[in-house]
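In this view, the complex is presented without one of its protein chains, the others remaining in place.
Letters are used for the chains, namely A and B, taken in the order the chains are written, and counting of residues starts over at 1 for each.
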Amino acid sequence: MSMTVYLRRYWQLYALLVLPLAYFLVFKYGPMYGIQIAFKDFNFFQGINGSEWIGLEAFKEVFGMRDFYITLRNTLMLNGLDLLVSFPAPLLLAIMLYELKSIWFKKLSQTILYIPHFISWVIIGGIVSQVFGTQSGMVNNFIAGLGFGEIPFLLDKHYWLFTYLIVGVWQSAGWGTIIYLAALTGINKELFEAAEVDGAGRLKRIWHITVPGLKPTIITLLIINLGHMISIGFERPFNIGNTAVREYADVLSTFVYRVGLQSGQYTIATVVGLFQAVVGLVFVLGANYASKKLTDESIL
Amino acid sequence: MGRKMFGKKMASTLLAALTAIGFLAGCSGNGGKDAATGTSGNGGSSAGAAKEAVTLKVEVFERGNSPAGMSVTNNYLTKFVQDHFGKPNNINVEYVPVPRSEEVEKLNVLMASGGDVPDIVFTYDQNVFYRYAQQGGLTDLTELLDQQGTNLKKFLGEDTLAYGKFEGKQFAIPAKRANLGKYASAIRQDWLDKLGLPVPKTTEELYNTLKAFKEKDPGGTGGKVIPLGMTIAPAQIDPLVWSFIQPTTDEQKFTLTQRLGSNDYPILLPGFKDALQFMNKLYNEGLMSKDFGLDKDKKQLYQDVSNGKVGFLSEDDTNLYDDGNKISSTLEQNVPGANLKPVDVYTNSEGKHAKPRYAPNGMYIMIPKSSERAAEAIKYLDWMAIPDNLFHMQNGVEGENYTLNENGVPVAPANVTEETKNRLYNSGDMAIISNGQQLGSDDKNREATVQAMSPKYQDKARESLKISNSDTFPPVLLSKPIEAQTKYGTTLQDKYFEIIVKTTMVKPDKFESTYESMMKDYMASGGQAILDERTALYKESK
Partner (left out) sequence: MRAHTANRVFDTVNIIVLAAGVLLCLAPFFHIIAISLSSKEAILSGKVSLFPVAFNLEAYNQVISDASMIRSLGFTVLLTCAFTLSCMLMTIAAGYPLSKRNLKGRKTFMFVIVITMFFSGGVIPEYVLVRNLHLLDSMGALIFPGLINPFYLIILITFFHNIPSSLEESAEIDGSSHFRTLVSIVLPLSMPVIATLSLFYAVGRWNGFTDTLMYITSPELYPLQLKLYQLIQNNLINDLVQQEGTQFVRLMPESLKAASVVFATVPILLVYPWLQRYFVSGVMLGAVKG
């Protein structure tokens, strides 16, 4: 097919792309000159372009900091645990909701399960210490009532990991189901009827029909999640964490906030951001490649 | 064919909608106040400036606490300033809100992007001031102050002004702080009475009292007694820790103190370890709040105090008796007969109730170099420094907001309405040159604070203020900024509190090793760099 014929046939698709691409160029690529801050001794009043070049000096400084490695390790650890626990949770929940027969209960529970997503982490942090505190936390009061000793859910770093995960699942699982529930609407109901005729049990049906129907969505989400293994939000570790468990709760985002932003060292913050970006891109491309080979699904 | 036409129509509708949305948002953009164009285009303002009124942009903190019908850019005080300063001088004073909690971040972005920076900016963070001065972004105010700042200079005095100097030049105007006291303590007098115990006078006696509280549980809390109320906020930690610091020479004090953020920390001073050991003992014997490591905002502490579980605590001077906090009144409501009485207990080896006090300055007021309104800015601050103006901005209208009592201290009339009170809801953020009431003497300033409390607690508040101002020592004055402190301050501050929490909570036999390893990490993370720099600076200044 010659170029003219091709364009005559597909120009509309390119026309649709014009505005979105312009958006990315102006609003995303436009500000990217800011990345050079990583290689400059940033001075607030000389601005980005006026500041002096320092080469890789800032990288050397960051890579020489002990806290950088600790926070990097913690970021990977918390994200890794989340991938094991918090990633599958909404999937399970969505399947459970899908299997409900009662329409009203389904709608009601869907709506309620996603409420925690709307409560800000500051407030959740306050509630968490009321619930999991050692001195007068509800859970420990209950445990004490059963005659057992108290459990330092927040003050001991290992228990804290558990608390961090549980709270994360609680906060995000309901919200995460929405996308799966949307995907589930695409499954052909006739398949279920056929399965019923075959006398397949519920679990079997879920495994052979529901899960494969969700596969593209699962893989897309998984690839993107892997791309973000090294970046982590500030709010959750900051508000659930506390001084006693800093060893585990201190992550790259809190590190950047403290060393880069609070101390006005934008160069440091940019260096860490650039590091995260490069690693993230490598991860996502790697995951995409692997997924293409293994499952023939990919996002690129 | 018809189908095709229809499709095209839909597509063009889609595209049209896209552009329309863009257009719509763009329009509302022009509808809003156009901050980008700087000083131009304020023709239609209500100031009624006939000739060329200039616009003076002044930063103001946004705390989200504006009463209904007011905002930080439009309230009684902004009108007062416009009427009494703006109009006569043909100046349009425009307030630029900056979120209180993101103050530094926002200021950084404004500064770095050039352009629409307010003409008057301020921060409490000394490091921010130093950074801006060092990078050459501030106007040197030395001359302007001499020419147009007579009232201002007189009001602040050389002592305060010295804090705004950087390399000999006046790059900032520090606000004057009225009340320098920080901390006082309080004990449940009714518990002491019940047990027939005297008020403890030293830290050692306090230990015995706390033990008695624990064992005899005079409050009848059913084993839930918390003899010492503790958090990881400075108000609970500082008074205890500093009372263990040994007497030091000037050199030690200068070189071994570490300023992290805006406070001095005694981490390297002799006696710090003893303080940790004492806390460790208290914790392991169950004499202090178990979850203190979680209590950043003192919420748990206030809850425990007001439920009558806490026997003794230290706190920011009058906080326990404040009407806004309602801690004492709630306690008395929950536990009839409870009496939380101000005391001064923590004692150092010299028998003094040594505790830190504030530096004599408040926030750092700066005028960016890019500002074309430096003269007007100083004029504004100078106007504010005229005693009547400052007094009005802090106290409002006589007969409505206050009446003067026999000592010349403003007192709120009994029947003052909420509406009248709200006139001054952000007076602290508007009267930027002063931190607290300036009535001419410390006693009067303190009395003004006392008079703001409900009559029932005025005596206790007065006592607390007396305690918070006795045996205090000032922060170490540095002749120039310590770079390592600017750089590592926030990191080390976190580590400092981590050391306290960890060494306190660890089992006594692990104390030593925990302390050692954490101190090592602290020193490696910048503590040593600060120590070296301070030592060098001390030698230099000798």
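Convention: contacts are C-beta pairs under 8 Å (C-beta built on N, C-alpha and C of every residue); 3 or more make two chains touch, one makes a residue touch a chain.
Everything quoted here is computed from the prediction, not taken from an experiment.
The absent chain, not drawn in this view, touches the displayed chains A, B throughout the complex.
Within the complete assembly, A:Phe105 is the residue of A:Tyr69, A:Phe105, A:Phe148 or A:Trp207 that touches the hidden chain.
Within the set A:Thr217, A:Asn242 or A:Gln265, the residue that contacts the chain not displayed is A:Thr217. Take chain A: the residues that touch the chain left off the picture are 6, 10, 12-14, 16-17, 19-21, 23-24, 26-35, 37, 48, 93, 96-97, 99-101, 105, 107-120, 122-124, 127, 130, 136, 138, 170, 174, 178-179, 181-190, 199, 201-203, 216-217, 220-221, 224, 227, 266, 269-270, 273-274, 276-278, 280-281, 284, 299-300.
Residues touching the missing chain, restricted to chain B, are 3-4, 6-8, 10-11, 14, 17-18, 21-22, 24-26, 28-36, 62-69, 71-74, 96-97, 99-102, 105-106, 109, 112-113, 115-116, 124-125, 177, 179, 182, 233-235, 261-263, 296-298, 302-303, 306-307, 316-319, 322, 324-327, 329-330, 333-334, 358, 362-363, 422, 424-428, 435-436, 452 (touch as defined at the top).
We take it that only the chains that are shown with their structure count from here on.
Listing the residues of chain B that touch chain A in their complex gives 11, 15, 18, 104-105, 108, 111-114, 127-128, 131-132, 135-137, 224, 226, 232, 289-291, 293-294, 296, 299-300, 369-370, 486-491, 494, 497-498, 501-502, 505, 521, 524-525. Those residues of chain A lying in contact with chain B across their complex are 12, 15, 19, 43-48, 66-67, 126, 129, 133-136, 154-155, 242-244, 246, 250, 258-259, 261-266.
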